[in-house]
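Just passing along the structure, written as structure tokens.
Here the complex is missing a single protein chain, while all its other protein chains stay put.
The chains carry the letters A and B, assigned in the order they are written, with residues numbered from 1 in each.
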Amino acid sequence: MILLFTDYGAADIYSGQLRAALCALAPGSEIVDLLHTAPNYNIKASAHLLAALVPQFQIASTCLAIVDPGVGSQRDAVVILADRKWYVGPDNGLLSVVAARASKVELWRITWRPENLSRSFHGRDLFAPIAALIEKGAFPYDKLAAMARLGLVLDAGDLAEIIYIDHYGNAMTGLRAGVLQHGDKLLLGSVELSYAPVFSQAQSMQPFWYENCIGLIEIALDRGDAAALLDIKVGNLLRRSL
Amino acid sequence: MILLFTDYGAADIYSGQLRAALCALAPGSEIVDLLHTAPNYNIKASAHLLAALVPQFQIASTCLAIVDPGVGSQRDAVVILADRKWYVGPDNGLLSVVAARASKVELWRITWRPENLSRSFHGRDLFAPIAALIEKGAFPYDKLAAMARLGLVLDAGDLAEIIYIDHYGNAMTGLRAGVLQHGDKLLLGSVELSYAPVFSQAQSMQPFWYENCIGLIEIALDRGDAAALLDIKVGNLLRRSL
Partner (left out) sequence: MILLFTDYGAADIYSGQLRAALCALAPGSEIVDLLHTAPNYNIKASAHLLAALVPQFQIASTCLAIVDPGVGSQRDAVVILADRKWYVGPDNGLLSVVAARASKVELWRITWRPENLSRSFHGRDLFAPIAALIEKGAFPYDKLAAMARLGLVLDAGDLAEIIYIDHYGNAMTGLRAGVLQHGDKLLLGSVELSYAPVFSQAQSMQPFWYENCIGLIEIALDRGDAAALLDIKVGNLLRRSL
């Protein structure tokens, strides 16, 4: 299974070209659009979202992870094997949180460059061909060089920031659920949020925090839009209430 | 063929996880994203849209239908066989219009619960595994109990309300086309709408009603946005002009 995680947009001309390239090179593969609306250009938020989202799947997979504002610059392209899952993407920090949290990691730099490499779409031209080979079981030793560590490494600890807002208006944080007790309050600016286990047990019209479906602390509002109500943006900071 | 009908959002982290779960459990199945933008939390509108959309397909299918604001509460999870099509989803009224309009229906409550059931994403954890088994032809008798009737049943008659607005600005109603004659006017607030058979025969700049591609009465504007022009929202009421 090939998982796609990008900021290419769910409705744009990029994800389809990526998929067409994969279909041509690894026909018959299952390809899943996991997310194409990672926050635009936002490597830090995307790295934390990726680390919560992809490792949860029990099955073998190759993840194409691309949030790549520096495409066409000198940043490297890498392949990571982290806890038996493959990741292909830019060496700009995006894969560093997944790598740091894995118990076992192997790293390769992609040394190969295709003949017709566009300057702005390495997803289609460079990362997809490598991912297709890995997914087909034809590991491209001749196109890679083992490396000891990533070029750019982000802090892999819990991130006390909003990293993603979904279409309901639920606001995900980079905090894993274990960092708060159910009695703890979460502070977003001057707003204090209490815990509720599920939407249907939250107080009406009252935003709350809970553990979401990928193990992150999330701010929500039962049948409402928490992000609109509280004017939440990706990057907003969080604290624990004293 | 597995059909997905949800309010999970077309661009969000939910539909991809649903698909990944299905790919893992029923590899090789055709999976179609029929709609992920059912009106958020709106069970009634979604029930009428689902009943117009899914039964039209002639081929065998298993429909995962999930608009589930009460996830994590005491509502049941159900499987329905309605006119030889399978539906899996919450017992909150969403499937009741399909069921009431079918000539033959069988019902089961899902008694099984997976070990790692999240509180907020039964689509991925509970409904998808059941749908995968059905689609593979391994009907999960041990995970279901036959039931006589649904727990929550909505009125299955025509619904004189706006139930969906598409990206062109066309506004679908819950009225099946047979309820109006071509000479009838449709009233939306104080606006009176006449019939046109197709967009290209409508008067320029003049909103009209017609029978849409799934047999519902729809308000439209040739090469324009009827919903923006008339400020139409899901839930707006309709009447027949006298």
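Rule of thumb we're sticking to: contacts are C-beta pairs under 8 Å (C-beta built on N, C-alpha and C of every residue); 3 or more make two chains touch, one makes a residue touch a chain.
Everything numeric in this text was worked out from a predicted model, so none of it was measured.
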item: Candidate in contact with the missing chain, chosen from A:Pro69, A:Gly151, A:Pro197 or A:Gly215; value: A:Pro69
item: Which of B:Ala100, B:Val191 or B:Ile214 contacts the chain that the document leaves out; value: B:Ile214
item: Residues of chain A (touch criterion as defined above) contacting the omitted chain; value: 9-17, 19-20, 23-24, 27, 40-41, 69-73, 118-121, 124
item: Hidden partner chain, residues of chain B it touches; value: 1, 3, 9-11, 30, 32-37, 49, 53, 57-59, 61, 164, 166-168, 197-201, 210-214, 222-223
